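With one protein chain removed, the remaining protein chains of the complex are shown where they sit.
Presenting chain A:
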Amino acid sequence: MSKRTMTLNLTDAEMGVLEGLCAKKDLSKIGVIRQALRLYQMVDVRLERGDKLFFEDDKTKDKSEVMML
């Protein structure tokens, strides 16, 4: 699989979040960004199909819709 290289400039806050996720998820920076892109695309495709995105509280089963307009 061929790969292409790009430079990514992040703010201190963005880099802080990225590094925090790397530590929490035990992933490299590119690993986190790759997962984020996969999930972002999946959400976008599902929303375009007309699906809705919800978070559900595992205990109470309360659902809150994530509004993406």
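Assume contacts are C-beta pairs under 8 Å (C-beta built on N, C-alpha and C of every residue); 3 or more make two chains touch, one makes a residue touch a chain; residues count from 1.
To be clear about the criterion, contacts and distances are computed from a predicted model.
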Task: Chain left out of the displayed complex - its UniProt protein name, from "YIEGIA protein", "Branched-chain amino acid ABC transporter permease", "Succinate dehydrogenase cytochrome b subunit" or "N-acetyltransferase domain-containing protein" - done: "N-acetyltransferase domain-containing protein"
- [ ] Decide which residue listed in A:Leu10, A:Leu37 or A:Val66 touches the omitted chain of the complex.
- [x] A:Leu37
TODO: Against the chain that's been left off, what residues of chain A make contact? List them.
DONE: 1, 24-28, 31, 34-35, 37-39, 41-42, 45
